[in-house]
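Complex shown without one protein chain; remaining protein chains in place.
Chain nomenclature is as follows: A and B, assigned in order of appearance, with residue numbering initiated at 1 for each chain independently.
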Amino acid sequence: MSTEALIDKYFRPGRLPHIWCPGCGNGIVTGCIVKAVEQTGLTRDEVAVVSGIGCSSRASGYLDFNTVHSAHGRALPVATGVKMGNPKLNVIVVTGDGDCTAIGGNHLIHAARRNLDLTVVLFNNSIYGMTGGQYSPLTPFGSKATTAPYATIEHDFDVVELAKAAGATFVARGTTFHAQLLTDLIVKGMQHKGFSLIEAVSACPTSFGRQNKMGGPVEMILWQRDHGVMKAAWDKMTDEQRQGKFPIGVLHEDNSKVEYTVAYDYLIKKAQEGKK
Amino acid sequence: MSRVLLLQGNQAVVEGAIAAGCRFFAGYPITPSTEIAEELAKQLPLVGGKFIQMEDEIASIGAVIGASLTGKKVMTATSGPGFSLKQELFGYACAAEIPLVLVNVQRGGPSTGQPTSPSQGDVMQARWGTHGDHWMIALSPSSVPECFDLTRRAYEFSERYRVPVILLMDEVVGHMREKVVLSDDYENLPQPMRKQPTCKPEDFLPYDGGEDGVPAMPPFGIGFRWHVTGLIHDETGFPNGSPEATVKAMDRMYHKLADHYDDIVRVEEFKMEGAEFAVVAFGGAARTAWDAVTMARAEGLKVGLVRPITIWPFAQKHMEKLATQVKGILVHELNCGQYVGEVERAVKGKVPVFSYGKYDNEPATPAELLAEIKKAMGGVK
Partner (left out) sequence: MALKIITKRCKGCGICAALCPKKVLAVNEVEKVEAVNEKECIKCGQCEQHCPDYAIFVEK
């Protein structure tokens, strides 16, 4: 199917153009999500998209699935209920860096720990865009933000390492420059039976780029090209060569842990058989 | 066939939930509501349902909202500080019209307060705890059998009106044990149902209230791909910031409950025949009032009890009528005086309204309340 036909199929009629700023990476990531859904062969009825609050979380309203635009930080708890209520649904969680790792940070580590079959697509634009450019837990140390006029002195999370440590069984990172890779990673995440997190490195020219003199949309997407390194190459690099760069691709996969809804079905069976 | 059981109020809530078809519970441990979570953890899997202990109170109500969207009847339960945390997504459930039952076994506050002491200090928080204008239902049981009945009613209202319902308990009722007679087979009991669309998916308007103001709510996954949001939205379910759409949405949500006052607002009268003075009390405090009124009658005092079972929406019509029937009203509640303000607002000074608020961690004895009744009646004369 052509990309144009894909957009027509998966976007709700009459909802485009979207609200995102010129050069915002959110549209690219959202495009990767619908391409990924098409590749999985799932019908639109079999997919639920749950988002939080923020720029990226507006994606749910555009997409023609069962969609929830929940509350700030709360996409994962709501998605937990959707998945447990109907395990047949393939649940994609759309969230941003502030939504997922600040106000929703506790939910992130616990959803990962449970290994519930959710696919989190974390749109990481390093800033709170909707409120106009405040620093988030993923804003790099030393960056400027409206709430860090002298540059932030807070160390940022590496959300890939955070998710791994919390027990996520599939963790990957892509960028909007590496859009084909990002689509592939989302497909793998959706097919993975367990908790998956795909960090999508994305540009916010309006609120992050401008404050940090990173140039416009073009310079910011080229920055991703120049700083994202495929895992195979990354593994061969020295610490010195890795300075300022980040690995992309599938960064962690563990198929040894039972998925939560599968475990729950077993629990129900055991309870009904009268065992303890 | 039926079973005769000696149950705690919290356990009766669990039985009521299972009987009403609740198949999903998410919660977080907190005194004095924890027994509800413990008991449902045991019982839900037996009927094919699911229980999950979430990482906090906010996540718990978030999970029940998600499960409700898949068509499940859902519950979360809490007390004190947990009730404060749940306010955020309770407001979401109001805005997006998500059916759920939230049990609050009240304890003394503010903050950590008095975790194991009876209180009715959350009366106003139940109504106005979340931000913004909103409409909801709160029911308050006074006995263990009523915990069972009102839990079922909470589901009836929640599903019928597509609204979150608070079961506003207190520690007295939650932890007390009484005899309860329950059906052996809950499947014979009527099951509350949500309105379902009768149109094709492509014609579906998820927030069109129809004649009664209550939109149909198909579960996720069956072909109606609708959008749920906490932003003010129009019939399509998509955000709409216009003044007209805002007023229309707010008015519909108000009217879907206000226009059904007679169904929703239940008030019980006790010894009100010929009463010249009324005690108003609810929940655990009404138990003291039953005895105190009986004692007053034995002394020849013409006193009756009006017991609101539905706390919110407020029993406006009942209280307006009461103001024309008696010469004075005493509101007894386990707080510094909350519901009494609403009663005064309805009575509009037609008769004197007295307040006996008790907030020393212990329910009043009937003798204490009787003394307050006599004092108040003296004030009337």
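Please note the rule applied: a contact is a pair of C-beta atoms (placed from the backbone, for glycine too) under 8 Å apart; a residue touches a chain by one contact, two chains touch by 3 or more.
As the structure is a prediction and not an experimental result, all values here were calculated from the model.
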Exercise for the section: For the chain that is not shown, enumerate the shown chains it touches in the whole assembly. Expected result: A
Completion exercise
Touch assignment to the omitted chain, from A:T176, A:Q211 or A:T261, lands on A:T176
Completion exercise
The one of A:I7, A:L42, A:M214 or A:V262 in touch with the missing chain is A:I7
Exercise for the section: Identify the residues of chain A touching the omitted chain, counting contacts across the whole complex. Expected result: 2-4, 7, 11, 16-18, 20-28, 31, 176-177, 179-180, 205, 216-218, 221-222
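Rule of thumb we're sticking to: only the chains that are shown with their structure count from here on.
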Handout entry: Separation of chain A from chain B, taking each centre as the mean of its C-alpha atoms, in whole Å
Key = 38
Completion exercise
The answer for chain A against chain B in the complex is residues 12, 15, 44-46, 48, 50, 60-61, 64-71, 74, 76-86, 88-89, 106-107, 110, 264, 267-268, 271-272
Practice task
Over in the complex, which chain B residues touch chain A? Could you list them?
Solution key: 24, 26, 45-46, 48, 50, 52, 54-56, 58-72, 74, 88-89, 92, 219-223, 225-231, 238-239
